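Note that one protein chain of the assembly has been removed; the remaining protein chains are unaltered in position.
Chains: A and B, in written order; residue numbering restarts at 1 for each.
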Amino acid sequence: MRGLKMDKMKQQQKPKLVIERDYSKYGFSVDVDYLYKARKGLSHEIVEEISKIKDEPKWMLEFRLKALEHFIQRPLPTWGPDLSRIPFDDLVYYLKPIDKQATSWEDLPEAIRQTFEKLGIPEAERKFLGGVGAMFDSETVYHKIREDLAKQGVIFCDTDTALKEYPELFRKYFGTVVPYNDNKFAALNSAVWSGGSFLYIPEGVHVNIPLQAYFRINAPQMGQFERTLIIAEPDSKVHYIESCTAGVYTTKSLHAAVVEIIALPGAHVRYTTLQNWADNVYNLVTKRAHAYENAIVEWLDANIGSQVTMKYPSVYLLGQGARAEILSVAFAGKGQHQDTGGKAIHLAPNTSSTITAKSVSKDGGKTNYRGLIKVLPGAINSRSFTKCDAIILDEQSVSDTIPYMEINENQVSIGHEATVGKVSDEQLFYLMSRGLTEQQALTMIVNGFFEAFTKELPMEYAVEFNRLIQLEMAGAVG
Amino acid sequence: MLVTDFLQMIKNRSEPSWLKQRRLDTFTKFSQLKMPDSKEEEWRYIDISQVNLDNVKIDGYTDISIDFGNDVIVLLMKEALNKFSDMINEHAFSLFTDADKFVSFVSSFWNNGVFVYVPKNVQAELPVTVKINNTNNPVYSLVVLDENSKLNFVEENVADKINPIVSDKINPIVSTSVTEIFVKENSKLNFFCSQILPENLYSFYYKRASVERGAEINWFLGSFGAKLSRWKVETFLKGENAKCQKYGIYAGNKNQHHDIITKTFHLVPHTSNNILVKGVLTGRASSVYRGLIRIEKNAQQTLSYMGAHTLLLSNKAKSNNIPSLEIEANDVRATHGSSVGQLEEEKLFYLMSRGLDRKLAENIIVEGFLETVLNKFTSDEVREKFRAITNERLLNA
Partner (left out) sequence: MELEIKDLHVSIEGKKILNGISLKIKEGELHALMGPNGSGKSTLAYVLMGHPKYKIDSGEIIFHGENIINLTPDKRAKLGLFLGFQYPTEVPGVTFKNFLWTAYKTLNNGASYVDFNEILDEKLELLEIDKSFVLRYLNEGFSGGEKKRSEILQLAVLNPKIAVLDETDSGLDVDSLKIVANGIKKLNENGMGILLITHYQRILNYILPDFVHVMTDGKIVKSGGHDLAKEIEEKGYEGIKDG
């Protein structure tokens, strides 16, 4: 449908539209009197101060300082998107909005409560969630779990609270999946982490309604460094959803989270992310899971917002029969670079992994798929399949595909397929022949392209995801 | 090599002055460059700790035999320098302005090679066959197909003079070569190249081709020998309707490492590329296939495919595949497929149920696996040869 003839006609029909991303729903910010605001930049003193404010045990302070040392020494990655413009020295690394976490929305300061009302969180909680954690800048301001789940022994609280209330459980698993020196941004997170979710599912317990965490960056030029730890005991099951949005600013912000999942034998953990940061946010996140015998870990990872995202959710398949499912979708619009993908490391026999990646780039946006399938000696009968599809919607946009396959065992079946190109002319023509405008047809095809992801979401999220894509697709026909 | 030795070498050779000057220039660059380190992406999975180009002993001329029909011009480089100095000066290393340590090593020290020129409108009937006796001495070859010409070029790399039993761990033989290929408008080159070196050699082959409007290059590659074998084969599709096909097989046994890089650059609209590389590894052999398809911003209406598949016959064999795409244009179709696997028991069982012993059954499956590449070969002779070598290396190993 990009034939010369049509292009000419389009020019006659309407002027070229330049549409900015629509932030009407998420881009706002509110005035908050912060209880504590660290001074700009990062230092040992700031790390010590954070630890002191949080009244942490000594081992945690030592962990933080070790991590800080590593962060300082470790160079920026030499591959991937350009990170040289992150204003490390101008960021605020800790920003405490309230003194005491609430378990009722009414107890929150008005501005913060309104923020989450506007984002629809309390309503969603009433309707279909089993628990909610809400993080506002550096602290989790609200946390609640449904009573019936709590009674079954499910723990769902913010990570700082967990350190205090479940010190043994916490220390047993914290930092075991993503060590502090894993990469520069995991080191940064380890040094200044604050907030995030701690989720513990006892053996055999199935949590059948999703638990949700909402991450909100309100202040300008800040870094949000939440830390999430999920421990799924044998044969348990849980679905955790996180959403991220931020106020829009002209200055840069940084979000560097670490997520660790431990899926013990037979456990099934699904982790869904709807990332819609404002596009002044650098989103550099380390997400990793350990899957033991017959455990299933699913990462459903959608990246629509942010200026730069680097995120490759990983699963270490440590036990026989463990399974990893990674579904990664990305949309890169003007000025955005989505460098996403997934990793599966097969360390045990009869393990399997599937990575499905779908991306759309538009208005000069850039999507990269970066992935790794690694099979270690002895991981016999490993099976892995990766499928990457990228759509490039216009001449300004680009897409790279960089899959690594490191196979050190022969009794395996490893496959990879990828396609990159534009929306098929034939599909467009077919839909338009039924009366759909080019814009409608394109949006429909792109929504269909992402359907493999949306069909896995709870209904309310699927509707919201499709709405976001529709907003992003506005002006696709130029 | 010390500067004084280098100057002595230049002095001793009766070469055109431009070449001497160029050697001096690249030698400076070569001396400044460090040996690549495993942190560099392209050297990540390859162990070259035994290779030190700064210490490689170079002496004399590489022994090369050539065989060709009389409608094309084929000369040993050392002779071509007298007759075709201008053409060599114009083309030599012009595609390698970004020379790394290895390429600048070759451009500083090359001593011999093959010069091939196919004049305008000449459609060579007989193939040009070149047998290069690999040693430490770097080799530089230049192949120029003028407009509307056609050539089949067969390059065989052997090392007859090297005793395969004697292994020198401290100073291993490092064989290096650079080949530049210019396929001008509406010409067609079938380029066959095999590497059958003894297993105490390290080999590093760099090949780049510039393909102009309406022209076509078909690469047929076979990587079999050497302790460590690195190929870097790059094609620049510079004119509309230029075409590239790369078909390659590799077969590794014992402790061999086969490392193959192919890159295709689509620089203009309406170009096409098709790659299929398959390898079979047994023993403790390992391989890396690193492929890149890059489609530049204005290179619309491009069709590009890359397939990379590895069969692992033993549980100590290892394979790394990185088939990458960099797509800057939207009205294109770029795809790749890649797989790593073993012999399927089902297939073996089927064949064995018909009375074949396991060895023979494996044989047949391996042959079938490689057949989809070999059947693309336009030379029966080369195909049969590659088949025979593969069998010898894998199945009688």
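Operating definition for what follows: a contact is a pair of C-beta atoms (placed from the backbone, for glycine too) under 8 Å apart; a residue touches a chain by one contact, two chains touch by 3 or more.
Owing to the predicted nature of the structure, the values given are computational and were not obtained by experimental measurement.
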- [ ] Specify the shown partners of the omitted chain in the complete complex.
- [x] A
Open item on the list: Just to verify: which one of A:A111, A:M444 or A:L471 makes contact with the chain not shown?
Closed with: A:M444
- [ ] Would you indicate which residue among A:L327, A:L431, A:L457 or A:M473 is in contact with the undisplayed chain?
- [x] A:L431
TODO: Name, in rising order, the residues on chain A that touch the hidden chain in the full complex.
DONE: 1-3, 5-6, 9, 424-427, 429-438, 440-441, 444-445, 447-452
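Definition applied: only the chains that are shown with their structure count from here on.
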TODO: Note which residues of chain B are touching chain A in the complex, please.
DONE: 41, 45, 297, 300, 310, 312-342
TODO: Using the touch rule from the top, collect the residues of chain A that touch chain B in their complex.
DONE: 2, 79, 377, 380, 390, 392-395, 397-422
